[in-house]
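The structure under discussion appears below in the form of C-alpha cells.
Shown here: the complex without one of its protein chains, the others still in place.
Then we have subunit A:
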C-alpha cells in the first residue's frame, strides 16, 4: 500500500529528469501510472465488503505517529476517483499541453499531487493526514501557477496557497488538539473515543480548527474566492484538482470526522448554514459569468456547498446522498471541464457568447458535453437523477426546517442545471459561425476521457446497482451511516421527490432558454465588491505588508552599532526583569566561591588592563590586539580550571578572529571620533548593566541545585558505551552527534552567507 502511495513521488522525479521523451511523443506514458494504481485499487474493491483493510507502517512510534493506512469505503471512493480521473487527466494533458516547454515539470507536479491526495485519503493517522494535506496545497500551488510568466497566474496561485495554507495551519492546530485531548493520533482509535471528544471542554475549538481547514480547502463561503481565481491553471489541472479531487479534500475531512465529531448541534448547524450560504451564493454567481471555466468554477463551489450542507443535515439519508453525490459530481464536472478545455484549445476562446454550433464539427465532444450536462441537470436515467433524488429525499425528511432546506436545495439545483447546460450544451447547439468551419476533431486523447466519464454517468444511472452495494454503501457506513436504506433505484414512483425533480428540470430549462448568460448584473454586484471576502483579504495582506515594512525600518537602521545596542538593550531588559521579578538573588561566598589565588588575580588584572586599552585607544589595530589579549586570558582561565578542550578551541578561534580583523582593518576609513560624550556615557551605562546582569546570572546559576545526573551519565558511560576517554569529544561525536551534524550544517550556511554577501558586493561595484 505504501508503495502505491509513494510511487507518485518516485515517478515525479523520473518525469522531471526525462524531459525530452515526454515532450516528444511519449507523453502518454505517464498516464500508465494512474491507470496501474486504478487497477490496483479496483482489485481491492471486493475485499472491502468484509470490512476496511488496514496497513500498518511504523514511522515515529515513540510519539504515537505512525504511517498507518486504512482503506475503507470513503478512502476507496476517493482513491478510485483520484486514480481513475487521474488516468483521464494525464492522457488529456499529454495532448492538451503537447510540446509545452515544461511538460515534464507539469507531470512531475501532477504526480506529486496525485500521490499526496492518495496519501491523504488513505492516512489513518492525524499527523500523516496533515502532512499529505499540506503536500496537496503545495503541489496545487505549482499547478495553478504553471503559466508562471503571467502575473495573474502567480497572483492567483499565491492567493490559493495563502488561503489553503492558512486553513492547513489551523487544521494542524486542530489535529494536535484532538490528538492531545484523546491521547491518540490514530483515526481508527478516535472512532472509539468520539463520545469523550464531544464532551471535551475544548470541543468548540476542535470544531473551529477542523472547519477552518475544510472550508478553506473546499472553497466554502467566505473562503470561496480562491477557486475561481485558480482557473488560470491549465484546464487539465482545473478538471483534476478543482472539480474532482483537491477541493473535495475538505469534504473528505468533514466526512471522515463526521463519526468522530459530528452529530452534535454545533456541528450540524454550522455545516448547514455555511453549506447553504455557499451553494446559493455561488450558484447565483454562476449566472453572471460568461467564461466557461468561471461558470464551472462557481457551479463547483455550489456542489461543494451541497456536500457540506448534506453532511450538516447529518441524517442517514443525507449521508447516503452525500456519498452518492461525491461520485455524481466528480463524473460530470470533470467531463464538463475537459469539454470546456477542448473548446478553449480548438477555438481559443471560452466566452459562452461566441461559441455556437460546434456539435457539427466535433460530435464526440458534443456527446460528452450533452451527457455530462444531462447528468448535472439530473435528467431521469442519468446518475445525476439518482443523486438529486437522494438529496431531495434527505432534505424533505430533515429533522427541522425541512421546507426551507428543500427550497434552498431546489433553487441551487436549478442554477447548477443552468451552469451545466451553458457549458455542455450551448456551445454545441445552433448555427456554426463562419470562423469555426475549418475546425475538426482533436486527437482521441483529448475527447476520450470526457466521453468515458460522461458515459459512466449514464451507465451508473441506468444500472445503479453497479455502484450501490460495492461502493456507495461502503462509503455510507464509513462516514457513520447506520440505518438500512432502500437501494438506489431509477424509479421511485410518483411522490414529492419526483415532483421536486420535475420542478427543477422545468425551471432550469426555462431559465436556460429565457436568460442568456451576460454580465448585465455585474455592475449591481460589483457595488458590493468592497465588502467581499476577497477584497477584505487583499486589504489585510496590504496592511500587513505596510506594517512589516514599517517594523523593519524601525529596527534596521543599517548601523552595526545600532543593532548591537538594540540586541543588548533587549536582552538586558528581558533578563533583568526576570531576575527582579522571579529570582531571589543571594550568594554564599564561603561555600560556592573558591578563594582567589595569585594567578587568578594576575589574569584578572591583565584582562582589565586590556579592556581599558581597547576602549580608550584611538588605533584600531591596538583595539584588536587588546581584545585578543582578553581572549587569550580567558583561554588561560579555562586551562586553570581544567577545561583543556575549551581552551584549545578558544585559542584557535581567537587567532583566526584576529587574522580576520587584521584583514578587514586595511579597508576601513581612518579612525574617527564620531561619538560625543553623551553617547559614550550611554554606551558605558548599557555595557555596565549588561555585564552586571550576566554576572548575577552566573553567580545565581551556581546556587541552583543542578542535577548532576546528566554529567555523571556522560562521565561514566563515555568509555563503557562509546569507547572514548575524552568525555567532551565523545559527547560531540557520539552522544550528541546529531546536534553536531546540525551545527556543522548551520556553519556551512553561515559560510555560504559570507561568501554570497562578499561576492554580491563585488558584482554591484563592478556594475557601477
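Just so it is clear, a contact is a pair of C-beta atoms (placed from the backbone, for glycine too) under 8 Å apart; a residue touches a chain by one contact, two chains touch by 3 or more; residues count from 1.
Keep in mind that, in the parts below, contacts and distances are computed from a predicted model.
The protein name that UniProt records for the chain not on display, among "Multisubunit sodium/proton antiporter, MrpB subunit (TC 2.A.63.1)", "NADH-quinone oxidoreductase subunit K", "ABC transporter ATP-binding protein" or "Protocatechuate 4,5-dioxygenase beta chain", is "Multisubunit sodium/proton antiporter, MrpB subunit (TC 2.A.63.1)".
For the chain missing from the display, the contacting residue among A:640, A:659 or A:680 is A:659, taking the whole complex into account. Where subunit A meets the omitted chain, the residues involved are 644-645, 648-649, 652-653, 655-656, 659-660, 663-664, 666-667, 722-726, 728-730, 732-734, 737-738, 740-741, 744-745, 747-748, 750-751, 754-755, 758-759, 761-762.
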